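Excluded from the complex is one protein chain; the other protein chains are retained at their positions.
Let's turn to chain A:
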């Protein structure tokens, strides 16, 4: 933390109010927010979706969508200059040169048709009169600074040729090439794997120190806050509800909302409930393999082993977690088990039936017994059908009468704690968490033996996530379901899983009881995963208990 009394702040947001268009649930997206960021300081703006944290950040950059969100009061001073009153031209001069921004999705934030070098160069041609040679030297220098290997090759690459982490480094290079005084980072690591996230956070910290940049860091993740913040401002419904030094806010939150948010972060300590060892095995795979690609007729295609030799089992009433980073093959395994894709070799036993190579006609009878809940509740429900129609479709396909199916849908809605009277509404009338409950009800309507949750809570806010996790666990217990839980989030896995399989590059590298895997990881990769988890030095579960007590 820096001494704020002696140095004027780089960024001073003073009583900012941003109006929402008419007809929204509230009048202001941002309501009287005051935040300041001093030199060499990282301020984290934390909140759930809809809290106004991104709107605040975009107001600073002058990038709010025109006509939809309009700043109506207050001031935003960048080194004393009010950017809300600046002309379009002046704003363009400031953007990229004095203040820059990096975004959440490195996969889509770069122009796919320009090389990375050209995209960085554009910043230089727009804001400086450097000649070609000087520009090239500067590009290579900044690529070196963001620790990308082989800078000339990186500069000549197109975004799609780089990994997510590398693209985010390109974004950072682009943002920092002109040494702005302020960097705004909008959830820059949310879309990245945990090991990549760790590296990017470290890079932002290092580079911020050497360049003495002030950073406004937007995030929803308290793990990240614990990792990077000097100061924290917590936002809810457009207002800052709590602000202070990071240590103090994390360890001694005052406001109930902050306490709730910190308390909702899942703990690393496994739940440690007793397993019933004699429960029958619902699902077992034996040496399951899935290979993509292989030789085409004219092209030489590279064969990718998405899953290799995967042997796992799930007993009734038990949850198996498959944990891994993107590309580890965890979703491939889930999709093979549900036979949404065909496995290349190996066996999948559902009770005693081997369904790995079952024909489509045989599968039809088996489909009912395995159901999936997908990651994105916004896209996994048909927007043009009522949620009731979505829920009864499955059972009616298997011959249930409409009356009975709706009867079941109503009781399932109560089970997932939604109003049974809401069956004739459409998905857009529900929030993300409610939609995921509907997806759960839809899956349960088929009365499956095995429920697969493929990153089912990853798109949800942390407080909603906690509720959905609790619901899933409750349902597993009440219906004595076998559950396969796919996640990249170790904290979530610790909360719901009885057994855990860690996947890396298509193979299961560690497999055992959750308490064993979490308490005493054996494989190097598992250890690396744990080491990379943000905020690992901060035990959220017990902190919440402390705060609540």
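Just so we're on the same page, a contact is a pair of C-beta atoms (placed from the backbone, for glycine too) under 8 Å apart; a residue touches a chain by one contact, two chains touch by 3 or more; residues count from 1.
By definition in this document, contacts and distances are computed from a predicted model.
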Query = For the complex's missing chain, which UniProt name, "Sigma-70 family RNA polymerase sigma factor", "Peptide/nickel transport system permease protein", "Sarcosine oxidase subunit delta" or "AIM24 family protein"?
reply = "Peptide/nickel transport system permease protein"
Message = Can you tell me which of A:96, A:151, A:388 or A:427 touches the chain that was removed from the display?
response = A:96
Inquiry  = With the missing chain put back, one of A:10, A:30, A:43 or A:109 would touch it. Which one?
reply    = A:109
Request  = Have a look at A:127, A:271 or A:505 and name the one touching the chain we're not showing.
outcome  = A:127
Task = By the contact definition given up top, give the residues of chain A that touch the hidden chain.
result = 61, 63, 92-97, 100-101, 103, 105, 108-114, 122-123, 126-127, 158, 160, 171, 174, 298
